[in-house]
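Every protein chain but one is kept in place in this view of the complex.
Take a look at chain A:
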Amino acid sequence: MANVNMSSGRKALLSKLATNDGHAENSPYFDGWKAYERNPFDASRNPDGVIQMGLAENQLCFDLIQEWLINNPQASICTAEGVDMFKDTAIFQDYHGLPEFRNAVAKFMGQVRRGVGKFNPDRIVMSGGATGAHELISFCLADRGDAILVPTPYYPGFDRDLCWRTGAQLLPVVCDSSNGFKVTREALEAAYIEAKEANIRVRALLITNPSNPLGTVLDRKTLRDIVSFINEKNIHLICDEIYSATVFGSQPSFISISEIIEEDQEICNHDLIHIIYSLSKDLGFPGFRVGIVYSYNDKVVECARKMSSFGLVSSQTQHLISSLLSDDEFVEKFLSESAKRLENRHQTFTDGLAQVGIRCLQSNAGLFVWMDLSHLLREKSFLAETDLWRIIINEVKLNVSPGSSFHCSEPGWFRVCIANMDEPTVEIALKRIRAFVVKGENAVVAPAKKKQCWQSQNTKLRLSFSFRKMDDLMMMSPHSPIPQSPLVQART
């Protein structure tokens, strides 16, 4: 609207930060979004559209929340029942957060961990979502140029969250399918030594438990190994437990880092332990930007709290959350129902995949499955993975996320989100996958190997897609499906 004249004069330059790729939006992970946004599935209006399976959202329990809301109008400061609290809430900008908010979150974290380990409300620090929390903790623990070790595969957003503005770098701890992608002591040591030899100072190890994208929980032995490793090296441990309440089934149960250090007080220096949390996945509230840094280190709590000024949770939202999470009865009901629904969803989907010979990594957490399509690759390479991925997006019409975008060391794995849609849509997705596999079985098999691989009906589909740098004008939120019309047509 405002007609901005592009002056032909010299333009004031921007910072290096503003002009580098640290925002990480040029990762191919975001290409699937384009296909979805151009042609989004809608059961009635666009039944042949692309189904979004690249977004780890939890949409299974909104009915429970909505029921609670209707019965609790005082939790809103806008309703007649709640407007008395409007002024006091609106003025409240103390970075300690509303005491009832901290108490409610601490209690909730304890409930999610089935009462194993108590959380101290005074250690709860707010941040702008887990995105803000990760950046914040990185600012507290690492200097520019320092490294944070992170097991692969890992959530692509970490590259931006921990490194962009902080100047830190991520170094991979390589995991592979030979042992279900578990983190081993050997892999940790190898990564640490490599950093040392390159003269890079390692400040922390970041683990996500339950894991994204694997959907697995870490076992006690692995956790203990990790803790003794970081303690020995005197480096920090950042535990992202954002999926803690998405664990279902009885075994294996979720073991929080809080449990490990509380059951064995001598295992490590508690000053090294920090938990990152958020309500975006467990409750399904990514829009509310409720991020939490919970540190066992007093100095970190103090520093983080001051830094939280840059990303506090809206007091209006704090008020709602404190009300919601203080309702013990509701929380218990929600946690148990949510786990049940996630379990059913997981079962339906993995059974459906199994029927056509597709295996997933054994898991019982998260909002996704880690699907193994390596048997469908024409060769064991990331280029082949990309080719297969393009086919899945453009012909099978499912936006799934290729393992390479998670820095996976082995090609052929895909993360498929399953909790962000209703049951009928899950069925449609499974139907499409079945059709795709069956078609592949009937197609001409590549001569060189007897392995099954998929080829186009007509010609051998030679996709020469290369990961082009996305145009700056491709303003796409890494979080959201809400479209901004892409200006470059994807090549098929």
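Here, a contact is a pair of C-beta atoms (placed from the backbone, for glycine too) under 8 Å apart; a residue touches a chain by one contact, two chains touch by 3 or more; residues count from 1.
What we mean here is this: contacts and distances are computed from a predicted model.
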Options "Aldehyde dehydrogenase family 3 member A2", "Origin recognition complex subunit 1", "1-aminocyclopropane-1-carboxylate synthase 7-like" or "Eukaryotic translation initiation factor 3 subunit C": UniProt name of the undisplayed chain: "1-aminocyclopropane-1-carboxylate synthase 7-like"
- line: Cross-chain touch to the chain not pictured, restricted to A:Ala35, A:Val125 or A:Leu141, is A:Leu141
Task: Give the residue, chosen from A:Leu312, A:Leu353 or A:Leu388, that touches the chain omitted from the document.
output: A:Leu312
- line: Logged for chain A, residues touching the omitted partner chain are 1-7, 9-12, 14-18, 23, 25, 57, 59, 62, 65-66, 69-70, 73, 76-80, 83, 86-87, 89-93, 128-129, 131-132, 135, 139-144, 146, 160-161, 164-165, 203, 234, 236, 269, 271-272, 280, 284-289, 297, 299-300, 303, 306-307, 309-317, 320, 472-473, 475, 477-480, 482, 484
